[in-house]
Each structure stands twice: as structure tokens, then as C-alpha cells.
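Have a look at the structure below before the remarks.
Apart from one protein chain that is not included, each protein chain of the complex appears where it belongs.
Showing chain A:
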Amino acid sequence: MTADAPRPVVRVSDLHKSFGEREVLRGIDLEVQAGEVVCVIGPSGSGKSTLLRCVNLLEQPTSGRIELLGAEVTDPDVDIDRVRTHVGMVFQQFNLFSHKSVLENCTMAQRTVLRRSRAEADRVALANLERVGLADRAHAMPAQLSGGQQQRVAIARALSMDPQLMLFDEPTSALDPELVGDVLGVMRDLADAGMTMLVVTHEMAFAREVGDRVVFMDDGTVVETGPADEVIGAPREERTRTFLQRVLDPTHQSPTG
């Protein structure tokens, strides 16, 4: 990638997405600069996962424009496989290849897409497994690992492609509470190392501490965006305040429609 300093890694403009009649995204504008960690928060059904999935075209946007690393992915003739090579994605359900070992999970795309030699792919994979603290489980099968371990392997698998940008889709939502910390720790290390990250999360503490910027979404629009401390610590919008109150103090809620 050429180092045009001001060009953002991600630029989303006026993004719309409908599933049939239902409009899930109603005009989203978002930019992520190199090295920035942007956390997207909001109630379930607000469209934050759909936004993330649109960024690497797992969902086809209905209209709008998305640029990734200078390539316009909304162009019908884009070589999306090539763009995705530079963008790592981590899913809520881990999605490790269940018929392959941990090491093979991390080497498959390196070998077939990047055409790395077996030795090279193994070396990169082991280095990344080391990074997430699981080098000793390289020959285990995914089903033998805990959820937290599987998610860390998924992160290592994405990192093995040397991505310029990492997308996280609620990476800790499917985990038992005591396993969340390991995954967040890995993500924090990643952020500290300068990785550009777009994270959809319900972990407010993580968003506040690790996130450079927080985007609050509700009902398919961006309601509020700003430095993490401001949006979570002193939200300007009423909707943001209500949401944060419900998330941060769930035991003192009266049921509402």
C-alpha cells in the first residue's frame, strides 16, 4: 500500500442496506484512519453488525459507497478476494474450519491465496499463535478448544494474512464471562501494536479504554460519534444515555417496550 497519509483505511459514505422491505442501514458515514481503533456500540438490531459485514462485502450494500485501502469495494468490478486478503475478520461464532487443525486453520489461506510455501506459512502461523498464547495447541482440533481459545485462534488465523485492517463482529458475545478477558487482552495488544481496528462490541470498558473513537448506532443511523471517553463518559444524545444506562446498570431497569 502506498502511504498517502491522509487517506483513511475505511471510508463509508451514505451507506444504505435493506433486507427486503426492512431498511437496516439508513445512510451511514464513517471513516477509520490508519492505526485507529473504532468501536461501534448500540442496541441489538441497530445495524452495527450489518455495517461491519458490508465493509468487506459479506453483505452487498443496497446503495452508497465504501472504500477500503483506496479500493472502491462497491464497484461491481472490484476484485473483492484481493481486497479481503488485506482485511482480517473475526466473527462472533469463531467459525474455525472444524475439519482442520488449529495450525491448518492458520495456514490454509496463506498457502492458497498468498501462495506461501508450507514452511513459510507454518512459521507465520506459529508466530501468530504464539502472539495469542496458543502455540502449544497448534495440533489440536477446534472442537477440543474452549470458546475463548477458539476465538484467539480465529484472531491468529486472520493475522496470519498480515492484514492492514481488522474487523471484529462482537468477538466476545458468545463467550463465557470468565473467558472474555483473554480475548480482549489479545485485542488490546493488537491495538497497542498499532493495528487499525473496527470493533462491534458490547464491552463498554474495552471500548472506553482501548477505543480511540466510539460510534453509537441506533435504528440504522449513527447517532453519536466521538472520542471514547466523551461518548461513553458524557454522552450528548438522549438515546445514547438511555442505552448506556441500560447496559451499565442492567439490574435497575423497569421493562419498557
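Everything that follows uses one rule, which is that contacts are C-beta pairs under 8 Å (C-beta built on N, C-alpha and C of every residue); 3 or more make two chains touch, one makes a residue touch a chain; residues count from 1.
By our rule, contacts and distances are computed from a predicted model.
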Name of the absent chain as recorded in UniProt (options "ATP synthase subunit a", "Amino acid ABC transporter permease", "Cytochrome c-type biogenesis protein CcmE" or "Circularly permuted type 2 ATP-grasp protein"): "Amino acid ABC transporter permease"
Hidden partner chain, touching residue among A:41, A:66 or A:87: A:87
Contact residue for the chain not shown (choose from A:161, A:180 or A:207): A:161
Candidate in contact with the missing chain, chosen from A:22, A:99 or A:252: A:99
Touch residues of chain A, complete complex, unshown partner: 56, 58, 81-82, 84-85, 87-89, 91, 93, 95-99, 108-109, 112-113, 141-143, 154, 157-158, 161
